[in-house]
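This is the structure, below, for whatever I ask next.
Here the complex is missing a single protein chain, while all its other protein chains stay put.
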Amino acid sequence: MTQANHVLLRVGTIVAGYGLKEVLHGVSLHLRSREIVAVIGPNGAGKSTVLKTVMGYLKPRSGEILFDNRDITGREPHELVWLGISFVSQGRVIFPDMTVQEHLDMGAWTLPARKRAEAYEKVYNLFPRLAERKGQKAGTMSGGERQMLSLARALVIEPRLLILDEPSLGLSPKFVDQVFEKIVEINQLGVSVLMVEQNAARALQSSHRGYVLELGENRFEGPSHALLADEQVRRLYLGGRRGLAPEGCLSP
Amino acid sequence: MREDSPSSADRAAEARPEIVWERVDRRVRRALVWSLPLILLFALAILPYMASAYTVTLTFLVFFWVATAQSWNLFSGYTGYVNFGYVGLIGVGAYTTAILIGKFGAHWLLAVGAAGAVTAAFGFLIGIPFLRAHGIYFAIAMLGLAEGLRVLFSMDLMAPLTGGGAGIGFISGMSLAAKYYAMGLVALLSTAVVFLVANSRFGLQLLTIREDELAAQVMGINTTSKKLMAFTLCAFLTGLAGGLYAAYVNYLVPATMFVTAYYTLIPIVMATFGGLGTTMGPVVGAVLFTIISEAIWARFVFLHLVIFGAVLIIIILFMPQGIIPWLQDRRILPRTRWL
Amino acid sequence: MDRVDFLFSPYGSELTAAVASVIEELGVPTAASIVATLAPWKGKNAKWMTQFSSTAPLYLMGSVDLAIERAEAKNIAILYEDTPFPIGVADGLRARAKERGLKIAMDEKYDKALTDWSPLVSKARSLGAEFLAGGGYYPAAVGITRAAAGIGYRLKLLALVVGAADPKFVKDLGILAEGVAGSDIWLPSVKTRGFVVEGATIANEDFVRSYKEEFKRDPEYWSAAGYGAGQLLAQAVNDSLKRARKVDRNLTRDFLFNFSGETIYGDYGVVKLGQPDAGMQVRKQHFVIQWQKGKKEVVWPRELASAEPWIGWPR
Partner (left out) sequence: MADLLTFIEFSLRGLMVGAVYALMAMGLSLIFGVMRVVNVAHGEFLMLGGYVSFFAWSSVQLNPIASLFVAMPLLFFLGMTIQRLFIERVVGKPELSSLMLCFGLSIILLQGAQLLFTPDPRGFTWLLYPVRLLGWNFPMYMLMIFATSMAIAFALFLFLKATRWGKAIRAVSQNYEVAQACGIDARKVRMLSFGCGAAMAGAAGAFVPVQFSLSPGVGHEFILKSFAVVVVGGLGSLWGAFLAGLLLGIVESLITFYFSSHLAQLTFYATIIAVLLVRPGGLFGSAEA
């Protein structure tokens, strides 16, 4: 498709907020093809707001967003899906009264009818547990299963860019590992990933590059292993924990 | 939602002083501010001696609509809880007066006072459970209440008091002038109460509930008791107005007293048009709409309510804050708490 | 309103009731032309307004006589809307049934918001009622007739106010309207002697003829009521002019309360001034009408009947 170093997403100094309150005061970031980029930062840093603005749920007051060199600033969320961007929102509240298969049907909204069966097949191969529960309603599933379902739903269209908002929020440690393993696995299939994470250390370990936001502004950025190794970042954002050796990191 | 809180609005006004009103010479302004209300009050006071019975009756109705629009505004305009069962409160007030005069031969003064008290008590009692329901649920519950009262008041159970479906007639013993002055006082009282509320901590707390009830709770406001206070106050004023209205109608039938499309719609339109959560908005709305109504009523009976509906839609879509704040935003009127 | 000498009243019971007190306060002689409720007069000691039209209880009283004498019904079910006018109609039915010894099998009112009459009509049938009477306004007349037909209810007589007298009734219900009885206060065909005004007698047929020439259609009852009330007030004014050479409110009023006679609308006569129910109509009669072959026929009282009553519904 595109060459490896191509910049897929470029967010240029966006300013955005809710009502009278401005949350982002000019945040910039970019993501290259086949990269996993993690955005971390303390509570209220505006991490999720960045994603909401990229996805078009929130219109930026200034700044621009380019996807594949195309200006997508202020586009509606559903339009972005047609361009190959998938979004998994925070909290895993999906469609409680719909079955697993129906979730995939919805995920396949932008696919032409003839391609859907094949797409379902691929996703079920990636998430064998879901294949066993095609008829189960999402409302009756556990938190971890619902997160997998959310990912599956977002992957049906084989997106070029997958955007994840707090994928590990509220999951038990066992599931947290599973989710991050899955993200890396998805990435290896060729999907670029932009994620926002509360669990900063874990996110940096499973990403190529990272951004640190604070109070709606860029604070640090760089390769994830470098951020993990950085004294200041570790003290301020990783709870001062040592022993998070950069060895576990993905190579850029 | 109104984007400008009163404080920020005041600051904006200070920053840009080119308000149309303020271009007028200061002394002229002061003279106008003091003389206009006095002239108006004086004119209204001598009206019954100067004008025809028709004009007096029409002005009486303007007073009634001012009082009801203000009362509706006092609760719904400030808290954002849409009271779709407003006619129920008017009905309780009206029936209290009718029963006390018609069945017990009470003096009208006592009966109308009692109407205020009974309606306030009624509002307080139903407020306790009803105000637990939020937003749309409250609106629907109130609609159900008004219709339920209509049926209840026509049932045999209540017939010894209400006369059932056949209605209750009585002679109020009030002259037209007495009705006029009494309703005028109720309108004045309602406006005064709204003014006091608007400029108090209480009013600010109510507005906070309207903007975000959860946030208000977090800020330590006991939202339930504030809403209940506002609702009871609204019921009290409505009861007085409804009681005097009964003296004007002289004959109450549940089927014609509890008409939502009339007694609930009109105060809502008047208050919303003038500006919810303002002091003078409902007055402006009531005066304007009674005149419009009277002008088109005779020739186009149905058209007159169509216009009410259309105005409501236009306001909601294009100037949700109402005419007074709209004029303030356009710097035609000053931002003062008197409005 | 300050400088008028007399008034025609507004249309309808509730409006009239509402203005009654204003009229009394201002002292304007008024003949209330279309109002069937008693409320403005009953126990009110009215001094200025008289009832020109008839009262609700008179509407269906004749049908009770018809049911007893011709249909040989043994009992009656009274079913009526819980608003002033139908309540008055039911009062009349109840009083006449008691007076004539007709057993009351069911006596029930319903809320004006009722949309399905079949439970109530079924109840009347389960109580064995042979004569069903009452109603309310137009929707009730149609609804009750439909509900009765829908359950296959066979009645000796079905008499309903006001809707059953409406020409639409037969259009909406077709064959089912056949044999349904109703009440009419005035018909173009009824003969009256009318008033002698300035030497010329204007009777009902004269009124109908001129109306037809003017408007190219039959007058409705409210036109006749208005005209009749006009005749009455004109006579009252003439009377005042004759006595005092001016239009005097008191003299006009006295005439309205004391006169007893006939206009094109029919008989007129009210309770005299000073008595408890002063101003209330006591002389105006109602006819029982019945739909027969798509036409409205007067079937009661006998001396005014245009056709023999049909017994048994549905046809």
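Chains: A, B and C, in written order; residue numbering restarts at 1 for each.
As a convention for this text, a contact is a pair of C-beta atoms (placed from the backbone, for glycine too) under 8 Å apart; a residue touches a chain by one contact, two chains touch by 3 or more.
The structure presented is a predicted model; accordingly, all values stated were derived computationally and were not measured.
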- Message: For the chain that was dropped from the view, give me its touching partners among the shown chains.
- Response: A, B, C
- Message: From the list C:Val142, C:Ala225, C:Leu256 or C:Val299, pick the residue that touches the absent chain.
- Response: C:Val142
- Message: Using the touch definition from the top, which of C:Asp65, C:Asp91 or C:Glu108 touches the missing chain?
- Response: C:Glu108
- Given A:Val81, A:Val100, A:Met148 or A:Ile186, the one touching the chain that is not displayed: A:Val81
- For chain B, enumerate the residues touching the unshown chain of the complex. 1, 76, 80, 82, 84, 129-130, 132-137, 139-141, 143-145, 147-148, 151-152, 154-156, 260-261, 265, 268, 272, 302-303, 305-306, 308-313, 316-317, 320
- Considering the whole complex rather than only what is displayed, give the residues of chain A touching the chain that is not shown. 55, 57, 76-78, 81-82, 86-89, 93-98, 102, 105-107, 109-110, 150, 153-154, 157
- Can you name the residues of chain C that touch the chain not displayed here? 82, 108-111, 113-116, 118-120, 122-123, 126, 137-139, 142-143, 146, 149-152, 163, 168, 172-174, 176
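The working rule: only the chains that are shown with their structure count from here on.
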- Item | Joint neighbours of chain B and chain A, given as chain labels | none
- Note on the structure: With centres defined as the mean of Cα atoms, the chain at greatest distance from chain A is chain C
- Item | Geometric centre: closest chain by C-alpha means | B
- Task: Going by the contact definition up top, give me the pair of chains with the most C-beta pairs touching.
- Result: B-C
- Message: Counting only Cα atoms for the centres, state how far chain A is from chain B in Å.
- Response: 52
- Item | Separation of chain B from chain C, taking each centre as the mean of its C-alpha atoms, in whole Å | 40
- So which bits of chain A are touching at least two other chains? none
- Note: chain C residues in touch with at least two other chains are none
- Query: Across the complex, what residues on chain C touch chain B?
  - Reply: 1-2, 14, 17-18, 20-22, 25-26, 39-40, 44, 81-84, 87-88, 109, 111-113
- chain B residues touching chain C in their complex are 52-54, 147, 151, 154, 164-167, 169, 171-172, 175-176, 249-251, 253, 255-256
